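Please find one structure pasted underneath; my questions will follow.
Only one protein chain is missing from this complex, and each of the others stays in its spot.
The block that comes next holds subunit A.
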Amino acid sequence: MNTQHTPARTSAVRRSAAAVAALGLVATLAACGADADAATGGDEAASLSIADTWVKATDEGMTAAFGVVTNDSDEDVTIVSATTDASPTAELHTMTMGDDGSMTMVEKDGGFVVPSGGTLAFEPGGDHIMIMGVTEPILPGDDVEVTLTLDDGSTLDFAAAGRTYTGANETYGEDDTEHAGHDMGDMDMSTDGATDAGDDH
């Protein structure tokens, strides 16, 4: 019966997300052009678009955002960092195989290159945008704002749609003891054990 309850972030996001075809099927820079900070610094961002953007819903802690970035230009573009309104910290992560053959995630040194005329997929079990220190729940059906910064300083903003998801339980490498033992999202790692996504396929 509560008709008023609308988290602050939700309403802010809904306003901006309305431009993203309501549902984020495709968020291009053009579509986000109304956002004041859609593109700043250089102009590399103008050649990028991102589609199918979503984030694993979580009550707190860590989670990850996903989507497919397309580079329509004749030059490779490098994504060097990520930020989000959902938490103070976001990092670009990739998966690496440990000595025992299991996949663990580590921060991507130097960022990700989106090849000229090609795509870069952020996806569960692969490269992803790690979101750490979530304190306000990311609810399924809400959007969070994510900004990718490119090496020329320009930025690509998009709304990632919250989805309940029980995959994407990547574990950290042992060198990253700060986060060891945590999983992305709110799922039951304590009972599920450390699931190494994509480990045996």
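What we mean here is this: a contact is a pair of C-beta atoms (placed from the backbone, for glycine too) under 8 Å apart; a residue touches a chain by one contact, two chains touch by 3 or more; residues count from 1.
We take it that contacts and distances are computed from a predicted model.
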Protein name (UniProt record) of the chain left out of view, among "NADH-quinone oxidoreductase subunit H", "Dye decolorizing peroxidase", "proton-translocating NAD(P)(+) transhydrogenase" or "ABC transporter permease": "Dye decolorizing peroxidase"
Given A:A57, A:A86, A:M105 or A:M130, the one touching the chain that is not displayed: A:A57
Per the touch definition above, residue among A:T89, A:T135 or A:T164 touching the missing chain: A:T164
Provide the residue numbers of subunit A that touch the chain removed from this figure. 1-3, 5-7, 10, 18, 21-25, 52, 54, 56-57, 139-142, 161-165, 167
